[in-house]
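All remarks here apply to the structure that follows.
One chain of protein is taken out of this complex; the other chains stay put.
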Amino acid sequence: MLTIENLEAGYGDVKVLFGVSLEIQAGEIVALIGANGAGKTTTIKTLSGLLRARSGRIIYDGQDITHWQSHKIVAAGLIQVAEGRKLFPRLSVLENLELGSFLRKLRANRAKNLKHVYSLFPRLAERKNQIAGTLSGGEQQMLAIGRALMSEPKLLMLDEPSLGLAPMLVQDIFNVVQGINDDGTTILIVEQNAVQTLRMAQRGYVMEHGKITLSGTGDELLHDDRIRTAYLGL
Amino acid sequence: MTISRDYQILAGLTLVFAILPLFANQFQLTLLITLLYWAYLGTAWNIMGGYAGQFSFGHSAFFGIGAYTSTVLFLNYGISPWLGMFVGAGFAALFGAAMGFLTFRFGVKGHFFALATFAFAEMSRLIAQDSDFINSTIGLTMPIIGGDSWSQMIFEDTKLYYYIVILGMLIVATMISIWIYRNKLGYYLLAIREDEDAAAALGVDTLRYKIIAVAISAAITAIGGSFFAQRFGFIDPALVFGVSISIAVLLRPIFGGSGAIWGPLVGAIFLTPMEEFTKIFVRNPPEFLSFMKGRAGFDVLLFGVIIIIVVIYMPDGLVGSIPQWLERLRRRLRGQSQSATQEAAR
Amino acid sequence: MSKILRIVGLMALLMMSFGVMVTTAQDDMMVVRIGGIHPLTGFLANDGLGMDQAIQMAVDEINEMGLVPGITLEYVSADSTGAADVGQQEAERLITEEGISVIIGTFQSAVTGNVATVAAREGVPLIIDVAAASDITERGRDADGNQWTFRIQPNADVMGTFAAQYAVAMTSAGGGELGSVAYLHEGVTDYGRSVYGAFEAEAANIGLDIVETVGYEFGADYTTDVTIVGASAPDAVMVTGYYGDGLTIAQNMEAIALDVPFVMGVAQGTYDQDQFVADAGSLAECFFNSNYRWDNLNPHALAVRARYAERFGEGMTSADVLAWQATYIAADAIRRAGSGDTAAIQAALLETDYEYHIMPYDGSITFVDGETPNAIPVVMQVQDGAVKQVWPPEIAESEPRFCTSWGG
Partner (left out) sequence: MEWKQYRGSLIGGLVVISLFAILIYNNVDWRACLEPEAEGFVLSCVAENTSAWYARYGVVMRQATVSGLLIGGVYGLVALGLTMIFGVLEIINFAHGALMTVGLYITFILFDTFGIDPYLGLFITVPLLFFIGLIVYRVVIHPARDAPHHNQLLLTLGLTLLIENLLLMVFTATPRAIRLDYGRGETNILGLFVMQFPIRIWRAVITFDKLLAFLGALVVTAILYTIIQKTDLGKAIRATAQERDGAALVGINTDWINMITFGIGTACVGAAAALVLPFRPADPTAGNLFNITAFIIVVLGGMGNAIGALLGGLIIGLTQELTGIFFPGSPDLIGVFVIFILVLLFRPQGLLGQAA
C-alpha cells in the first residue's frame, strides 16, 4: 500500500532523515519506534507533505506522491493524527470534526461519519459545542483521532497518540486504534510506548539517527535483546 | 571565523574607506557620507533587530531624541555636540530601556512588539510637534559659523571632515557590534532570538538581555541622530521622528542580512548607490525607455521593484544569500556529471 | 586570510559602482544651467510637479525668444521628495555634479532653509519661488554676510500680517466690524504654525480677538475641528493648510452649516485654486483666500497662464506662476552677469530691478536683504464660479461678498 524508498528530509540546514525505506501492506498495523530525535515525526511529516522530501520516493497506492501537496495527499486517504494534535483551538469540537470532512467528496458522508465518531468517543458528543482549546488532553486526543476519521482514511498515521495521557486513557486509545484497524483501515503508528505498540502491531521498524536499523514482526522486535535494553527498559 | 578575523576585515574596510575619498568628487563624497551614515544606523538597529530578534519599527524615537538633545544643548546652553551626543545617547538608552521594560514585561513580542515600537515613535513625534520649548513644528536650525569648527562639529567648508567623523563612528559601532556578537551577550541574544523560552529555561535572564540590547541600540542610534543634526543643520519633528527614518534604518540591515555583523554595511553599500542609480536611470534612460525620462516617481517605483526582487530572491539578505548562490553555482558547475551518474544509478 | 581579502574585495567591487555615476560634461560654453528642487514625489507632489513644469516652460520661452543673448539656458530638475535632508543632498548634487548656476525652489520651508544653507556655503544663488518661513533669507547668507538667497514671494510674516489687516479693512469697507476670528491651521509642518504665528502677532497689534485656534492633523474628516471653531461663534474663520485638507474642511463647513459669512484662507492652498471650483462646484462660492498671486488685471499674466494650460493641459496655480516668475528673474540676472559665473549672477541679483513681472506688486521687483519689499498677498474670492481678486481695492476685480454657499 505504501512504500518509502531512500527518503531524505530535514529542516533548513539540518538533515534529519538519511535514506529511510519501509513498506506498509494494506490492512496492517505497522509500528515505528525509536528514541527521541530519531526522525519518526519527520518521517510522518514528510509522508503528509508538511515537509518536502529532499530525495527518495514515496509510493502510495501505486502513485508517486513524493511531491504532492498536503491537501492532495489527504484527498488520497493518507491521513495523519499529528503529534501535538494540531487541533483548531478556538473552534468548537463540532467545527473541528466538520473540518475533518472539508473535502468536497467527503461532505456527503459527513453526517454518517460524525455518528461513527460519536459512537467511538461519546465524550465528544457530550462536548460538541465546547471550544477545542479548553478540552482536557485526553479529549483533545480523541478529537484529533475523530477528526482524522472524518477524513475517511485508508492509511491512518498516528504520531505519539499516547503522549501525555494518563495510563487508563492510553489503553482506551489503543483499543480504539485496534478497532479502527479491525474496520479495515491500515495504520502506521509512531510511539514511545514501545511495548504496547509492538504487541498490537503486526510489524515494526526501529529508527535510529534518521535511519531504519531494524525491522521485523511485532513479536520478533519485542523479543529482540537490543530492543529490550534500548527502548523497552526491560 | 575567529574574533581577530572580524577585526581584520574591519581594518581592511577601514583602509578602503580611508582611500576612497581621494577618488571622489564633492557629490560622491556626499553619497559616501550618506552610505556610511546609514550603515552606522543599520549597525545600531541590527543589535536589537538582528541579534536579539526584537524587530523595531520605531528607531526614529531614539534618533529624534539624540538629534534634539544635542541640538538643544548646543543652541540653548552652548554645550558642544561632542558632549551633547552622549547625553542624547543616555536619554535614548533610558527611553529604550523603559520602553523595553514595559513591553517585554508584559510579554509583547513579534509583530506586536514591532507595532509597539512604531507607536512609541509616533507618540514622540506628536509630543515633539507640540512642545514649544523645542520650537514645535518649526524646528531647530544650526547657526552658520562661516567655516569649520571641530569643537562645534560644524564643517561648512570641508565636507571631508563629516566623512571622517562618520567613518570613525561607524568603526566604533562596528567594533561594539563585533564585540557583542562574539561575546556572552551576543550568544544570549542569539539564543533569545532563536527560542526565547528555551533560552529562559537554560537560565538566561531574557528580560534583562533584551533590555540591554534595546538600550545599546538606542544609544548608538541617538548618536547618529546628533550627527544628522550637525550634518544637515536643521531638524524638525517630522524629519527626525518621522516614520521614514524608522524605515530607512531597518532597510539596510535587512537588505544586507539581519543578524550578520556585516549585513548593515553590505546593505548600505548596495542600497545607497542603487537609490542613486534609479535616479540617474530616470534622468538619462536608455533609448527604448525614453518616454520614462523625467517621469516623477519612476525612480522610487524602480527602487520598490528592486526591493521586492531582492527580498524574494535573497531571503537571507545579501550576506546570507550571495554565498548560497555561489555555492549553488559551484555545485551546479561541478556536480553536473555527478548528478547524471546518480540518476543512472536509480 | 584569503576569505578576508575576498570579502573586502567584494565590498570594494560594490563600491566601484560609484564610478558609474554619470557625470555630465560641460560641453558648451554658451549653456548656463538652472537647477530646480521641488517635491516631485510624496504627498506634496501635486504642487511640486506643476512648479517644475512652469520652470521648464519659462526656460523654453526664454531660449526661444533669445532673451539672454549668447546664452542657452538648460533646466535640471531634482526631487526633494518633501524631505529636508534629501533636498539638501539634491542641492549638493545639482551644484557639484550638474554644474548649475542658479537654484530655484523649493515649496516647503523646511527644505528651502536647508537648501539655502547649502547655497550660501557653496556660493550659488537660490531664488525662492514658494516657501513661507521668514528666516530662510537670513539662513541664505554666507559668513561674510553676502546674500545668496532671494525671495519674490511674500513671506509668512508678511502674509500673516497682511491677512489680519485685510480682514479688518475688508469688513469695515463693507460697513461691518470684525471683532473676533477663529483660526484653523495644519499643525504638522512649520508652514501652518509660522503663518498663524504672524497672524496672531498682528491680530494682537490691531486689537483683533482670536477666540479659538485649532491645529489639526491630516485626517479623513475635520467635522469636529470645524465644529469647535463654529462653537466659538466668531465673526470670521481663518484657515491655513494644503489643498486636500482645505477641500475637506470646506465640505465639513457646509455639512455643519457653519454660521459665519466670512471664511478666509491665509496663504492657504485651496480656496484660490481653479481646481477648487472644479472639485467643489457650487460649494466653492464665497470662500476667500489671502495669498500670493499673479496680477489678474495684467494681460501678460493671463497670456502666461493660457500658454501653460495649453501646454500641460491643466490650470496654472499661483505657485506655478511664482516658479515661472522666478525663472525670469534668474534669466534676467544671468543676462546681466553675461555668464554662468555664480558670483556674477549673485551680484546681478542684488542689483535686480525687474519691472516686467506679472505679480500684483507696486513697482518693480527688487531685493532688500533677500526679500522683495513690495511683495504682498492678495485677497481672492470665488464669485460666480470664478476666482476674483477682491482686495486691496487698487487691484480688485470685484467687491468682496460676505456670504456662504450653504446660505448663511
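Read from first to last, the chains carry the letters A, B and C; within each, the first residue is number 1.
Just so it is clear, a contact is a pair of C-beta atoms (placed from the backbone, for glycine too) under 8 Å apart; a residue touches a chain by one contact, two chains touch by 3 or more.
Please read all numbers here as calculations on a predicted model, not as lab measurements.
Any idea which chains on screen the missing one touches?
A, B, C
Which of these, B:38, B:118 or B:181, touches the one chain of the complex that we don't see?
B:118
Footprint of the hidden chain on chain B, which residues?
Interface with the chain not displayed, on the chain B side: 49, 55, 57, 102-103, 106-108, 110-112, 114-116, 118-120, 122-123, 126-127, 129-130, 247, 250-251, 254-255, 258, 295-298, 300-301, 303-308, 311-312, 315.
Just checking the interface: what residues of chain C touch the absent partner chain?
Residues of chain C in contact with the hidden chain: 41-46, 48-49, 187-188, 213-221, 223-225, 227-228, 231, 243-244, 247-248, 251, 254-257, 275, 279-281, 283, 314.
Could I get the residues of chain A that touch the absent chain, sorted low to high?
48-50, 69-71, 74-75, 79-80, 82, 85-91, 95, 98-100, 102-103, 106, 133, 147-148, 150-151
In this text, only the chains that are shown with their structure count from here on.
Using the touch definition from the top, list the chains contacting both chain A and chain B.
Touching chain A as well as chain B, we find no chain at all.
Using each chain's Cα centroid, which is most distant from the centroid of chain B?
A
Nearest whole angstrom, what separates the Cα centre of chain B from the Cα centre of chain C?
Inter-chain centre distance comes to 34 Å.
For chain C, which residues count as touching chain B in their complex?
Listed in rising order, the residues of chain C that touch chain B are 1, 3-5, 7-8, 10-12, 14-15, 17-18, 20-23, 40-41, 45, 48-49, 52, 77, 79, 81, 83-85, 88-89, 92-93, 95-97, 110, 113-114, 117, 120-121, 133, 135, 139, 141-144, 187-190, 192-194.
Could you pull out which chain B residues touch chain C in their complex?
The touching residues are 1, 5, 8-9, 12-13, 16, 20, 24-28, 30-32, 34, 129-130, 136-139, 141, 144-147, 156-157, 228, 232-234, 236, 238-239, 244, 262, 265-266, 269-270, 273, 276-277, 279-280, 283-284, 294, 296-297, 299-300, 322.
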